[in-house]
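One protein chain omitted, others in place.
So, subunit A:
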Amino acid sequence: MDLSQINPVLLIASLMVAATPILLAAIGELVVERAGVLNLGVEGMMITGAICGFAVAVESGSPLFGFVAAAVGGAVLSLLFVLLTQVALANQVASGLALTLFGLGLSSLLGQGYVGLKPPPTPRLDIPVLSDLPVVGPILFSHDPVLYFGIVVVAATWALLKFTRAGLILRAVGENHDAAHALGYKVVRIRVLAILFGGACAGLGGAYISLIRVPQWTEGMTAGVGWIALALVVFASWKPWRVLLGAYLFGGLTVLQLNLQAAGVAIPVEYLAMSPYVITIVVLVILSADKSRAPAALGRVFHATR
């Protein structure tokens, strides 16, 4: 065992990379759930985003186009969920599960010709002086733009929900859709927009895995990250900054346990591998013991003519 192999600076820098896919997917789902919709299709939208982003990046040679395509792909898949739950008024849980299964199958089909290819590398931020600073440089100033974008989205979501009228209306729709309708707000339209946003965020999160974190395409490569993101939203009590905290905690533990495995710690690999899940959930359960609660209309079908 040689713990001195583990470089704390690199550890922190890489945990931010490991956390970003979860962070993006979770913040999108947070907005969806705050609008009162439970979309369990996050995993399906992520993997669809992963292959859309990968394919377009490979074909165009531009990672930027790749990420745009990933967001579009995730949003288009979420349109299917919109059609089922907002137009046909189907059950949200069943529709979400179907979306995940559909997304996994669709991505395998789309990805058939892309196994074994390498995507174009995403350039990293390189600010003279700042990026070269010891410790602070690698942690804060040497990442890819999408990672910063994820943090900006969290901050923007928090500000939107807390300070703006649009955020207030979104929360109102998630809290009591009948009352919001009676006051003249377009419940379905607001929810559709939220679901599309959630789909785009999940798509970005998926592409982050296939283009940056593990730059290649394999079937089912999101490997349950979408489900972690869903759990994270609940345990973060629907609060944006707690989602960030939870994602970084989970990412950190994932990276740490890989490092510990490499360092040959005398704990069975299985325990190490499960530790991020267990610890993240325990910490967030403790945090969520305050009186914050789910949006009251979460998962309920809204029918306007009542």
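Everything that follows uses one rule, which is that a contact is a pair of C-beta atoms (placed from the backbone, for glycine too) under 8 Å apart; a residue touches a chain by one contact, two chains touch by 3 or more; residues count from 1.
We adopt the following convention: contacts and distances are computed from a predicted model.
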Hidden chain of the complex, named as in its UniProt record, picked from "Cytochrome c oxidase subunit I", "ABC transporter ATP-binding protein", "Multicomponent K+:H+ antiporter subunit A" or "Histidine kinase": "ABC transporter ATP-binding protein"
Among A:172, A:201 or A:236, residue touching the chain not depicted: A:172
Interface with the undisplayed chain - residues on subunit A: 165, 168-169, 171-172, 175-176, 178-180, 182-185, 293, 295-296
